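Working notes for the structure below.
Here the complex is missing a single protein chain, while all its other protein chains stay put.
On to subunit A.
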Amino acid sequence: MAMPRYLTGQKISLLILVKLYCSSALPSAATIPVLSFILKHTIPSVVSNARPRRYLEHHELSFSIPTFEDVLQGYTSSMPGRTLLDVFLKLMWEINSFNALEDLFYSLGELFDKHIEENGHGIPTDRIHLSRTSPLGAFVRKSRLEWTRLQFDDCLKLWTAFIRYRAPTAQWTKRIASIASTGVDETAALMNLQSGDKLYNVTYGHLGDEPEEGANISIDDMDRLLEFQLDQLQKLGCRVPDDMRQHLRNMLAPSGALLRQSHLVKFFDAWKAGDYTSAFDELHRYYDYAMQTRERVYYQYALLHMAILQADFGCFGEAIAAINETIATARENQDMTCLNFSLSWLNHLTKAYPKQLKGAEYTGLLGSERDGLTFLKTKAKESKMYNLLSATLLNEAKLCLCTGESVSRALEYMYQASHLNVREFIGNNGSQMLIQSTLCSRLGIAHLSNTYCDLLLHCYQDSCPIDERIRATCRSAFGAVQQGRYDQALQLLEIIDLSSHRSLKLHQYVFFCIGIIKLKRAIHRTDWVACDALLSSLVTDSSTDPELSFLLSEARIDNLVARGHYWDAFNAIENLSVTLKEEVADVLQRINMLLIKANLFAKAGKSERGFSVALRAANVAFKARLMPKLWYAVGQICAILNAMGEFEPASRLLHAVIPQALENTDHFLNGTLYSHIGDSYIGLAGHETEFSIDSRSRTSNLSRAEFYIDRAQQCFKRVEDIDGECEQLMKKAVVAKLRGDEKLAEEWAQNHNRVWEEGRERIGETVVGM
């Protein structure tokens, strides 16, 4: 059975309800519920940038007759003893032949106010008349138009669909004596036909057949349904849930109707599922069918989709070719929207995958990045594409951050974007929150950064892409890692319901995050077995998120350094910094490399050689307001100063830095800083011993050193860094010895051994646990 175009049994029932409403039979209490019920099912959701979209929780396209019962049962009609439902069903069952159905559509014309004007005088006042342009009027007119367009046999199909639709209410007819006798068809009843008769079987025999799912759904409804699916897919970047897919298939399969949208839905689904070939196939199929009806207008969109798809699967060469053609076609067709969007996307791509694009022999189309953004901004303003403008502003803010320019400018861009989001109802809040959170973390305000992530997760959960949600979650997890709450971080990531999106890319993203967190913990715990296992499983390729791949290489180097493979580590650092330099990478990453290098020198016992490196890092970090990195760099410098015996300036520097760093609650950093300051005080104490000025100040320095060492130990304990903790315990033992308290020293030494043993045990446990 082919799918009806617009009208269904359910729509006819709605029309009857409209008619009932117009006859003023409704008690005033029922008016609003009935009207909102009708409107809910007739008005298509408005597609507009200027309005926020409402998502109906129960977006039911086909509903059975009990829905009417629920709405109408509770109200009494003007006739005593009858509920509104009775009146409604009476109207429903008064349509007792095909002719009556035809009459119904004819009589709907009388509902309009124009009809009265034509008839002139004697307006009956007790009727409600619809304006032709009112929502109800539009619905009625559309229905009538569709009815007129129907072929006779389609009318008949609708008639049988209607009979089927109202069939569940058959028992109600018994309450209304006048219509009890006629049954399905008045004529059949007049001719004394029973359901077994031959003649009856010819006309109504198929009523007994089991209707397929979706028989009550018209193409119009289906279009709306698919539109909704597409919207969700595009907006959230997820896949069609399994049960929904089954439903859709059942609805579409028997009708044989080929809906273009369904190909598009399939395309997005396959894309997100990581099924490159089917996605490609479906995209082509969709545009092949779209081409029939809309000609070349949509060619550029096809190309754009193709480019995004190609890039998503790592085929950058093809992606560039496609996007270039998109831009050319869009220019030719004067499609500003498409042109701007593709330029923006291209900009994003060059940003995200600079290396890969260079490999694909892409030379910037827009000149420098900054020029590109400015161009896009003016274009977006000209064509009033606020969505693009907001995205571009955010990109500009991001660029500011990356190049280490003034933070205030970045903030300004961000606030502009935010203002646009609010004013024009752009659903761009997710990315804005993310950038804000990044900015905060760069400024060393960790809790604020976390707060933004939480804000995104709590407030914009439903309206922002899944991708952003997962990024936010990962960021919170990394925040927790900073504070040493590994289990909490892992738990955060593990509760992400992978089945809700089932997208390969996101899956990989989460997998890498978990892997990196575990790797970090393993390095802190000096669990080399786990490190090896994790490192071998975490292999990046060109399509991996660049940020993650950087984090991973960093962790890899950390691992090498921690295990004492300094030479390998040095090589790795050198390689990585060269590539970063080539890519003109984020200033944060480059500072990180410098710091790691300085750290490596320190570890190798040649901390002086790292001095210039550390100083440069501190300099850049200070300029770019990358506070955590600055603190770390200062820590490195102090370590070098300590090593050079300049204890006084080192301690002064550290005193200046530590209070700020504490706010950031990066325990490893704090531990390092405390440990350095402890070293400084010990150095100071030793210094004083040499010149034997004052034993009191020496004692005070020692106790201070001990105090800071204690702090450092606490911090290292929190991040489960065994090396650091043990080192502090050793220091304490040494300090005790220095004081001459052998017993205490012994105790600390034992303590040290115990902690070490515990650490080993913990590794054993995790191995068993793994």
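Note that in this section a contact is a pair of C-beta atoms (placed from the backbone, for glycine too) under 8 Å apart; a residue touches a chain by one contact, two chains touch by 3 or more; residues count from 1.
Convention: contacts and distances are computed from a predicted model.
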item: Chain not displayed: protein name in its UniProt record ("Signal peptidase complex catalytic subunit SEC11", "Anaphase-promoting complex subunit CDC23", "Collectrin isoform X3" or "Pleckstrin homology domain-containing family J member 1"); value: "Anaphase-promoting complex subunit CDC23"
item: Contact with the hidden chain (one of A:187, A:324, A:337 or A:383); value: A:187
item: Selected from A:97, A:403, A:463 or A:488 as touching the chain missing from the view; value: A:97
item: Missing-partner contacts on subunit A, residue numbers; value: 97-100, 102, 106, 148, 152-153, 156, 159, 185-188, 190-191, 193, 197-199, 201-203
